[in-house]
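Structure incoming, see below.
One protein chain is absent from this view; the other protein chains keep their places.
When the chains are written out, they are named A and B in that same order, and each has its own residue count from 1.
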Amino acid sequence: MNEIIEKAREIITSYDGPKVRIMEVCGTHTHEIFRLGIRSLLPENIDLISGPGCPVCVTQVGFIDEALYLALEKNCLITTFGDLIKVPGTEMNLAKARAKGANIRPVYSPDDAVNLAIENPDKDVVFLSVGFETTTPSSCLAVKRAKELGLNNFSILVANKSMPNAYQKLKGSADAFLYPGHVNAITGNGVCKQLKEEGVSGVVAGFTATELMTALAVTIEMLKKGEPFFVNCYPRVVKDEGSVFAQKLMDEVMELCDTEWRGLGMIEKSGLKLRSEYSDFDSRIKYNMPHIEGKPNPGCRCGEVLQGHCKPSDCPLFGKVCTPLHAVGACMVSDEGACSAFYQYAQ
Amino acid sequence: MENVITLAHGSGSIQTNELINGIFKSNFDNPDLTADDAAVLSLDEGKIAMSTDGFIVSPYEFPGGNIGKLAICGTVNDIACMGAKPKYLTCSYIIEEGFPVEELEKIAKSMGETARKAGVEIVAGDTKVAGKGQVDKIFITTTGVGNIVEGVNTSGAFAKPGDKIIVTGDIGRHGCTILLARNEFNIDADITSDCAPLWSNIEAVLKETKDIHVIRDATRGGVGTVLYEIAHQSNVGISLESEKIPVDPGVRGVCAMLGLEPLYLACEGRLVFFVPASEADKVLSALQSCENSEKAAIIGEVTEDNVGKVILNTAVGAKTLLSRPSGELLPRIC
Partner (left out) sequence: MCVGLPARVVSVNDGTAIIDANGAKRDVRAELLDDLEPGDYVMVHAGVAIAKISSDDEEEGSEVLGLLAI
């Protein structure tokens, strides 16, 4: 344990003020907090809530159904981040579709999906484009490259989401937020500073043990002062202005639209879609996609779990029909999803 | 001989004989290799250990080995984990029509070399040729047997609270090597498989002490899966020091890139020992003096509480549950 972690740990564990609720917005923060066991260090009066910042957790059932349609009905080669492969659709997930003969390939980068399209001119390659501002530029770069190359066998199924307007929905859920460092690396800190003016507090956090502990310690110290605050605790990566180039790129290729978040419902101007100049690369347009309404299991309470309104064990499906091996809700899909973690501890 | 395997090679004809004599017999050369329907052998008195394992690795050749070397190591190590000196092996091939003879020769050669190194004789075999597309190039199954060293009694059910847990080297290299060899993620790294026969390592330990509770070969599923198996089989908890687990920097880099956990990547030349605390130093120094286990390390201990769970002590001085992967390992962005 380095000196900084020790110092931060001291600040966190000795907190004896009124109960505070801190929400980590980012799924990777959730992952690292779990992996480092940070929750076990917290005194009872610090509540650390996992927010909705995991593209898997907030992706609607209907999106998976759309991907299944392209895989099974249109025989597309589906390329995807590994995260989505086990996310349940209405009937099945992508792993099951693959077992039925669908062509599903995990990729590291959307650029690799473009390369697959180049190498396989006889296949229709679709990339499942999910993610927040951190990830969206990678999809935009891939689409631009495909356009420059004149590829006619590459398209993306877009479900990218944008954080700034989602914060409005989360506002009351916590006393302070750990903002997602890698989103802010792209967007800059403007939104967070604006939120501070509206009375919403938070710090930008990095992802190492030192960074997460530092960010929590700063949050605790600032909460003690009682004034709204914003602190950039990840200055080695996050600059105030963010990545101007990435912002321009996203604006050139995509535009904001209203979208539904699993668990949070419809949020205005929080989704992204391809601009009309790039419609040749929009899978929905290219394949005349019918409207597909996903049917989530009506018993699933992932949405409330995500907002900290109920415990996983309060869900009627938990541990019965919904387990890590047969996930019904998104919170059971990834190993450190709230329900999966809860299940593994309880076992 | 023709330069690719044809269905005739599997038909029991002259070509089959050519294949057996030209490739297998010459490479496996030993007095017990049978030309009859079965090998006739003798074993020492006492208990024996016997095991079988199938190998379908793709690609069949990778940095640090090939499917042949793997097929010997896998079965030899399984037997050795029971404290048995591997003595005889059989091997069965299923080869896809069109497989290059030259490649088969390479595979047989490394099987012969690895068997000699492990001190085991290949005494019988079988070759089938399957039509194009019915198998992926080449599958090998090996079965082995050996006498258990007197006084040794290991089992996954024998871990006791207080036992020290030793891993014989850096983890996850084989899984990482195969991941890179498939080239699906366009990552370059100088990583070779840890694939190795480990009887001599176990023999060195048994010379120091026979008071060993568990030895397990951490193959598919990696060290993490072995730890959960033992925690369940022995009804104990496991406490791991995350910073003491040896991981090659390159493996760490690849894992960081793809969001994978090295504890769940396969090894093919790593053992996990559970030994009484009093024996731990002896075992460790015996291992550290052997090839392929120079970097052996104590990574944790067995606890009475947290039965069936693996708990990690982390870099921030906290405890966390090692989460169990559900299904295949997938690269992630989140």
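Here are a few things to note about the model shown:
Quick note on the criterion: a residue touches a chain if its C-beta (ideal position, glycine included) is under 8 Å from a C-beta of that chain, and two chains touch if they have at least 3 such contacts.
Note that the coordinates shown come from a computational prediction; the quantities given were computed from them, not determined experimentally.
When you scan B:Thr34, B:Ser58 or B:Asn186 for touch with the missing chain, the hit is B:Asn186.
Of the candidate positions A:Pro180, A:Gly202, A:Gly271 or A:Pro296, contact with the unshown chain belongs to A:Pro180. Of A:Thr59, A:Thr79, A:Thr214 or A:Thr259, it is A:Thr214 that touches the chain left out of the display. Of the options B:Lys47, B:Arg252, B:Lys282 or B:Lys319, the residue whose C-beta touches the omitted chain is B:Arg252. The chain not shown here is touched by just one of A:Glu91, A:Asp111 or A:Asp280, and that residue is A:Asp111. Where chain A meets the omitted chain, the residues involved are 2-5, 7-8, 25-29, 31, 53-55, 81, 108-112, 131-132, 134-135, 137-138, 141, 180-183, 185-186, 206-208, 210-211, 213-214, 217-218, 221, 231, 233-239, 243, 245-246, 249.
On the side of chain B, touch with the chain left out of the figure occurs at residues 185-191, 249-250, 252-254, 256-257, 259, 332-334.
As a convention for this text, only the chains that are shown with their structure count from here on.
Between chain A and chain B, the centres computed from C-alpha atoms are 38 Å apart.
Residues of chain B touching chain A in their complex: 184-187, 257-259, 308-309, 312, 314-321, 323-328, 330-334. Residues 1, 5, 9, 27-28, 31, 34-38, 40-41, 54-56, 81-83, 85-86, 95, 105-108, 112, 115, 131, 135, 209, 213, 324-325, 327, 334-336, 340-341, 344-345, 347 of chain A are the ones touching chain B in the complex.
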